[in-house]
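This report concerns only the one structure given below.
Omission of a single protein chain aside, the complex is shown with its protein chains in their original locations.
For reference, chains read A and B in written order, and residue numbers begin at 1 within each chain.
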Amino acid sequence: MSSDHRQPAKRTRGMALAVVCAGALASVLAISSGAASGATNWSTATSAASGGGLSALIKAAKAEGTLNVIADPKNWADYGVEISTFEKLYGIKVNDENPLGTSQQEITAVADLGSQSRAPDVVDIGQSYALANASLFAPYKVAEWSDIPAANKDPQGRWWNDYGGYVSIGCNTSIVKVCPTSFAQMTNSEYKNDIALDDPPTTANSAFSGVWAAALSNGGSLSDIQPGITFFRKLHQSGNFVETPGLPAAIASGQTPIVIDWDYNNAAETVLNKAKFRWTVTIPTDASFAAYYAAAINSKAPDPAAARLWEEFLFSPQGQNIWLEGYARPIELPTMIKSGTVNRTFEKLLPAVAVAARYPTQAQVTAAEAVVAKGWAASQS
Amino acid sequence: MGGVAVLERSLPGDPAARRRRGIPRGAWLGIAPFALYVLVFLGGPLYEVVYGAFTTTGGSLTWHNFSQTFSQPQYRSAFEQSLKISVVTSVLGGFFGVWLACAVVTAGPRSPLRRIVSSGAGVLAYFAGVPLAFAFIATLGRYGEATILLRHIGIDLNASGFDISSLTGVELAYTYFQVPLMVLLITPALEGLRPEWREAATGLGASTVGYIRHVAAPVLAPAILGGLLLLFGNAFAAYATSYALVGIYVNLVPGWIQQLISGNVLVDENGVGLALGVEMIVVIAVVMVAYALLQRRATRWLA
Partner (left out) sequence: MRRRRRRPRLWRVAILVLAAIFFLGPLASAIRFSLEQSNGRDGLGNYTQLLHDAALSSSLATSLEIAALTTAIMLSLMLPTVVWVRLRLPRLALVVESISVLPIVIPPIVMAAGLATLQSHASAGLSDLVFSSPLTALTPVYVILAMPFAYRSLDVGVRAIDLRTLVDAARSLGAGWPTVLARVILPNVRTAVLTAASLTVALVLAEVVIAETLLYTTYPVSLVNAGQAQLGVAVALSVLSLAITWMLLLAISFIGNRGASRARIGRLL
């Protein structure tokens, strides 16, 4: 290199040093100013108020910029609309991991992903999973906390019920002449190769509840799920039961003309297939089994403010009504009907219930799961 | 083989001291990156699986996971079903794959037919899982296109007992990717069949059947068996297609592993899932050793 190049090199080196120093100074100033303003540590805030109010929460959430949710399928109780509405309102990008995942997979993800930035911020899981894993969650009380009945929330605020539904019978009227309205009817020979669950009951909460509903209609009880397994064994032996999981693909192709699933899931199928056939939703007249899902915040959430803002959104009348539009029953339904904030059109569209619903306890759920885990495969062989 | 010695002589500038028998030490370095990569990225997960299968969550050695896999009926029946489906579909896929490859290879390497089938085989060998299951439901399901077509010409599939949502249906769906895989694997061997051998056989008075029996089959046998073994491994590892078609009605080992590691069945049975994984590896390893031995015999004829 000739000597002419050396002078400019020294000058650029000096300039580089100056830029670096200025940058360092600026960042030090920024950090100290942040600390000086007393910013809330949202990962330990137990309510919006304690963190400085809703507007402070919104600001912090926007600063975080992303929210990781998990196992929220677009067509499950209108989660797709919840997500897109939230994104538009606050400009926060929502990442939906594993939309087809189960409750247990949500828990496993929370445990496995630890403090990675892609760990789930919030979960929406079956009741028994919330009870069993409460230690993973951060206590938080949404603004409408008092509107949630005491039986539907953890006293410390680690989880609380969000929406629920009834086990229902979905039916393709183009294929099935007379849709069954009860479990008893399903054993008729006209339903050969027609009836399916949405997934094996050993893995899916919805199918597991379907088996329990069948148990209730056949002399079982919340402490005895065996009649449900016997019922499905009978269905299998008579040829009425189709082994294919009643997922959207199978429903659309006509492979599973009758599917037992949550009423909001069957209602979503009605909308999905309305161009091709009519999918009716009825709640069985001889068994009424309902369950609420539970919302919780990951105590190690990578976006703690966004997580809390999401919950605030879901439990505001707007968020609750979106679930209602997905044909699910939001937990605040009674209060919203009283205060008039409910979406009347959709409230009327909820399927009629003949028998009052019964909710099992944690112990009953665990016992029933064990029975199904052992006996299901044998019943279908 | 005197290849190494020839090579050393032809490389200019090599010190005469290098002229000794055996593989020069420096040559080993050449495959070091490859070996190291495999060790880290294949060995790593493998180590985790084996370690987790033999230890409790606390870290102490245990036989519990393996004993569960042997004692619980659902895992035993899963192995039975997995093995059964793998054997059936590899034989079916192998049989039809060989004939399809024959039909195509005789067209010559540059024919458009050959090109289409070969590239198609490369693609369809990977077409499995949910898309495949759906394609079959859309074709042979209760209201599938083919089912309806056949009904028009008087054949009622459903009445005759056929059901895509059954073990038979799953086996049929598996064949869809097994056959292309066999085509991919057997084509090089078929190419190795010299036309001179066919001419010589015909010249000696052999019929086509005779040629196949005495010349082609013995030469191809190791390659075919090797292909069958690979097909077996392929089917043994699959489960998504089956799950989408029949849920857990067809009970398969990989399906159980998936359930256990995501904790779907019983919590904290992760170790049992890993134990099942180790057992799967053992089965396939046995199969692979057989494959390697057969390959050695196959290359003798085709080199």
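Definition applied: a contact is a pair of C-beta atoms (placed from the backbone, for glycine too) under 8 Å apart; a residue touches a chain by one contact, two chains touch by 3 or more.
Since we're looking at a predicted model, the values are computed, not measured.
Contact with the chain not shown here comes from a single listed residue; of A:Asn98, A:Thr230 or A:Ser316, that residue is A:Asn98. Remark: the omitted chain is touched by one listed residue; of B:Leu157, B:Val170, B:Ile224 or B:Leu274 this is B:Leu274.
When you scan B:Leu184, B:Ala201 or B:Ile248 for touch with the missing chain, the hit is B:Leu184. Per the touch definition above, the residue from B:Leu83, B:Ile212 or B:Ala237 contacting the chain not shown is B:Ala237. Across the interface with the omitted chain, chain B contributes residues 1, 3-4, 7, 10-12, 23-24, 27-28, 30-31, 33-35, 37-38, 41-42, 44-49, 52, 96, 99-100, 102-104, 106, 109-110, 113-124, 126-127, 129-132, 134-136, 138-140, 144-146, 176, 179-180, 184, 187-188, 191-192, 230, 233-234, 236-237, 239-240, 254, 257-258, 261-262, 270, 273-274, 277, 280-281, 284-285, 288, 291-292, 295-296, 299. Although one chain is not displayed, chain A still touches it through residues 70, 73-75, 80, 95, 97-100, 109, 111-118, 247-249, 252-253, 272, 275-276.
To be clear about the criterion, only the chains that are shown with their structure count from here on.
Interface residues of chain A facing chain B in the complex, by the touch rule stated above, are 102, 104-105, 107-108, 132, 175, 193, 199-200, 202-203, 242-245, 247, 249-250, 253-255, 373, 377, 380.
The residues of chain B lying in touch with chain A in their complex are 74, 77, 130, 133-134, 137-138, 141-144, 158, 163-166, 243-249, 251, 259, 262-267.
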